[in-house]
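One structure is given here, and the rest of the page talks about it.
The other protein chains are all here in position, but one chain of the complex has been omitted.
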Amino acid sequence: MSYSLDFSVVVARLPELLLACLATIGLSLAGMSLATVIGVLGVIARRSRFRLLRGLVIGFVELIRNTPFLVQIFFIFFALPQLGLRLNPTVTAIIALGLNGGAYAIEIIRGGVDAIPKGQVEAGLALGLHRAQIFRHIILKPALRTVYPSLTSQFVMLTLTTSVCTSIAAYELTSVAQKIEADTFRSFEVYFSITILYLIISSLMMGIFALISRFSFNYPVK
Amino acid sequence: MKTNLKIGRRTLLALVAATAAFPFLTPADASAASLADAKAKGKVVIGIQGDNAPWGFVNSTGVQDGLDADIGKAFAEHLGLQVEFTPLAVANRIPALVTGKVDVLFATMGMTAERAKTIQYSKPYAGNVLSVYGPKDKKIAGFDDLTGMSVGVPKSSAMDTAITAGAGSKANILRFDDDAANIQALIAGQVEAVGGNQFYGDRLNAAAADKYETKFDLVTLYNGAGTRPGEKDWNEAINSFIDKIKADGTLAKIYAKWMKRDVPSFPDALPDIPFTVK
Partner (left out) sequence: MASIGPNELFFLMQGLKWTLALTLVGFIGGGLFGLIVALTRTAQNDLVRRTTTGYIAVFQGTPLLMQLFVVYYGVALMGFNVDAWVAVAIAFTLHASAFLGEIWRGGIQAVPKGQTEAAKALGLHYVSMMKDVILPQAFKISLPATIGFLVQLIKGTSLAAIVGFVELSRAGQIVSNQTFRPLTVFALVGVIYFLICWPLSLWGARVERRLSTASR
């Protein structure tokens, strides 16, 4: 018997796939926003005077970074309802992506914050700035600039991770691809095409991140 | 000093060329083994479900077990060959067969006209009533009652096909990786109803006694073995094997062991699903 490749099934369902690409991008952007918020708040909590709070953040970061995303999303979707918390697939996906990305963001941003010379903060204090001002202008902003490349590449990884959300039946590119595969049995053709779509999405994202960096960080460093 | 580099380059270029040619390849033969090949190798590779008890599942000692496993073993014995099981997920079954990863499927393959376009079915050897299951306190008598509900199904299963056809535009259908995830979604309350097979009732009852019930039947599916289309050798071997185990009581014994019920009566023909290679 012979098996010949036939990409026409993919072409026929392209509108559906492109719509699903938008869903994947939407899921990613929502996940990134949540991750950034968790990242910044986490770094603030990590520098808190309260030992318990610091410990909680460290525990959270280690827990998330040392367990698979699939297990995390299964836990939220299948196990939390046992405790009375029931979230639909899309919300589950955004929260799982945000928590996962957030844990990495905390570590990345903290690295940038730690790299700020102590003298800068002392200079801020000498100028009479209060704590919030110092954190925002002297610590966070320059730190974010330093960590921008690592943070954005982490976000591209987050975008690729959205494909795992198919296991809780969230609406995104991979789940739509699996539906098409089920209808047509053209597994290789479908997944090969989807892989290219993901490559385009991640390249676009890297391009946009590079553009943003050019426009927002174009003031001189020294 | 360049010698090592050159080898690296060549290997890489070959790799690149292979990768580049990849999507354009039209392989004539995905190394699908014929019955004679299998006999020469002394073993038959059977595609089976890995986690769909009591049909086909890997038991707690890591051994393939279930109705399909017993029938697969009997088939290999019938041919005088060793048996090798390849556990497959629901959505992988047909691709694994057509790409030659397995010789035949005893993989709880419900016989549908849609699938019969891609694979060759044997005569049916098992039956399976597919239904919609839901909580007792919800009124679900037909597809119309599913309007606006979230309904779980295993991806690419016959339940998926039936519910998508009946309520695809009305219900919010969530497709899970397998039966395990689908059942869990119902128990966790992530979906309000699920499409399931005749064993969902027992499973759901074990999870929460008297909470769930069968709402309405979708279809009775007959399971047949699957082979690649046009392969007369495999198809004929399986059909004569199925006739034999139906006649000599082997099927009844296996059925009683796993299904805890009598062998259903099988139709002699199903519309658009030929049992033999034409």
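For clarity, chains are labelled A and B in written order, and residue numbers in each chain start from 1.
One rule holds in what follows: contacts are C-beta pairs under 8 Å (C-beta built on N, C-alpha and C of every residue); 3 or more make two chains touch, one makes a residue touch a chain.
Source: prediction; values computed, not measured.
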| item | value |
| --- | --- |
| Residue touching the undisplayed chain, where the options are A:36, A:92, A:146 or A:161 | A:161 |
| On subunit B, residues whose C-beta touches the chain left out of the figure | 1-5, 8-9, 11-13, 16, 19, 22, 25, 27, 29-33, 50-51, 58, 60-62, 86-89, 92, 95-96, 99-101, 177-181, 183-184, 187-188, 203, 206-208 |
| Missing-partner contacts on subunit A, residue numbers | 3, 5, 62-63, 65-72, 74-75, 78-80, 82-83, 156, 160-164, 166-167, 174, 187-188, 191-192, 194-195, 198-199, 202-203, 206 |
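Throughout what follows, only the chains that are shown with their structure count from here on.
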| item | value |
| --- | --- |
| Gap in Å, rounded to a whole number, between the CA centres of subunit B and subunit A | 36 |
| Interfacial residue positions of subunit A with respect to subunit B in the complex | 1-5, 77-79, 81-82, 86, 88-89, 166-169, 175, 178-179, 181-182, 185, 187-188, 192 |
| Residue numbers on subunit B that touch subunit A, as the complex places them | 23-30, 32, 91-92, 94-95, 98-99, 118, 150, 152, 155-156, 160, 174-177, 181, 184-185, 188-190, 228-231 |
